[in-house]
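Below is one structure; the comments refer to it alone.
Here the complex is missing one protein chain, while the rest keep their positions.
Up next is subunit A:
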């Protein structure tokens, strides 16, 4: 099967899940699901020899070829590493979930459908070679993550966390789409490989920096970087298998993947290096600082994930510097990218196992509150061992893999301080301080997590359940990950050759021909160099801080949780603000809306006249003024004025009649006999109708009042009048073409056989108008009949009478 179809295998399998769940009751649905990631893992593992040689596998599925949008699966070292993480940890998580979720109480069909959907989305993100397809899968991860966080949808906190993560990641995702589209505009292609090929032209484009920042928004929101990390702790309301899978090992690394994948395009820019390294380091510092504040096991792990993602991000940023230094192959910056990938693998192993342990503790004791836990070491010895491996690795202790990657991290950061490109000088030492303090706090929270859960005094009276060791099936996946943690420490170079070097070759393709050119070997012992003393310092100070934890932890209470309140405040403000805005301008009075309409009309029309310099008066082509016309006009104006000042409505109605008859007279004067006839008849009928309406006025409004003068209304009315006059004058003065009426005059007798041109136009030349005008009258007649005859509302409760 072509590798591009493998992406869709979990999605297709998801269709079967509900049937399996409904039909096969006595077997946990997870067992069927387990086969899929396992099979995919084996298939992907078979590609490792290909990528080790630096080759890649491309397969394509046409989607919208006319727009250059296709599903292209591009498997090189980087995407294969991620695919293996996704399917490998996916298998372990499914196995874990079989024991974690009860088959009788939980709606498993939902759970596994969402999970498989997520797996497809994630495989699509890491393998897509087309930016638009990548975006599609990217949003699918957001949606499936939303569904998984809100899995227990009857809980308020779950829905809150799901919504928060959705809003933040979709916000970033949409900005990222903007960045992708800009890239597409600049490079005339959505293919990542083709874009990498035209890096120099892209970098000189003025849109380049904008595209860069927009893409980083997507990566930072997804990978929970500062200040967008706030959704991750709230996403811990998801079932623990989900937290272990999505929020430690896979989805939150999508942002890292994106940064790594696009490094060959963007690394030429110093903005990229600054943002990625700076934000990454600050996130590392911030996350580690607040992890020890948390009281919930999963919250500690969430902040720790934030912090470790920041670490990897900063290493990727440092790795981008390799694009700027001469002789980069010998510099330490190629080392940074290597360290980033190495730590990414390590983090996936130890954080996955730690989440599973947190889930086991929750499952077997009934609480995740670290204040209630303690002394579980003798009750849950296996869980304790696995937790110890994970925590020590996270803290950076030997003999676990975290130690190796932390050493490499320190080496890379030390190298940053010697670096003085892009006015880095001086700031480099600040970076070291940040990184070192963050490492100290990492040590503290790792120990805090481990010992406050498993050591100390057992408090059985505070636990909802009688604590006991977890079933074997739950411990197995955590144990496998723990085993990897130790294994990688002892055979780092096997892992390096098989997975890390091909991935690094994808991030820094210009440095190496094949992955085997990378001459980095990982060794646990470097001798007595700066890194060694820094590590010793971390252990000493970290140990001291952990020992005195209870004494200084109160300092956390002084720090306000400002970023979450900022988010809540923004949501509150936007909701109430929008409400207030609507209430302010949607008053419910027709008059208000008319004022808006008229004001806009005046502003738009007179504004255009002024700006376009369009106002002209033409005195040349005007016709002569006759005395009769003036008399009629005076009557017309007098009648109109009378309407405005009339005390009684009857006067107003009569005056309107007078206006109508003066208009008819004007028609007579201006040689329009048919118009005059119609106008006379219709005005008569209209006045009769007005009188009818007047006659039926309700008693309460019979006490007639003169209209009260309102300056605002008068000003608007005056503005409308002036606008109409100006438009009339200007358009009369600037006639572009002569009338087509000459044609009617010449052909009315010969072609249509009539003499009255107006009538012939109405029924012959432009008969369609007349047809529909007749229809209008018919509809009006039927409508009036209906209004008078139909009285449906009478039967209902009469709410309208006040």
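Following the convention adopted for this analysis, a residue touches a chain if its C-beta (ideal position, glycine included) is under 8 Å from a C-beta of that chain, and two chains touch if they have at least 3 such contacts; residues count from 1.
The definition used in the following text is that contacts and distances are computed from a predicted model.
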For the chain not present in this complex, what protein name does its UniProt entry give, out of "Na(+)/H(+) antiporter subunit C", "Nitrogenase protein alpha chain", "Dissimilatory-type sulfite reductase subunit beta" or "Glutamate synthase [NADPH] small chain"? "Na(+)/H(+) antiporter subunit C"
Among A:39, A:143, A:563 or A:720, the residue in touch with the chain that has been omitted: A:720
Looking at the full complex, which residue from A:66, A:513 or A:623 touches the chain that isn't shown here? A:623
Contact with the hidden chain only, please: which subunit A residues? 588-591, 594-595, 598, 617, 619, 621-626, 629-630, 633, 636-637, 640-641, 643-644, 649, 652-653, 656, 659-660, 663, 666-667, 670-675, 678-679, 682, 685-686, 689-690, 692-694, 696-698, 700-701, 707, 710, 713-714, 716-718, 720-722, 724-725, 728-729, 731-732, 739-741, 744-746, 748-749, 755-758, 761-762, 766, 769-770, 773, 776-777, 779-781, 783-784, 787-788, 793, 799-802
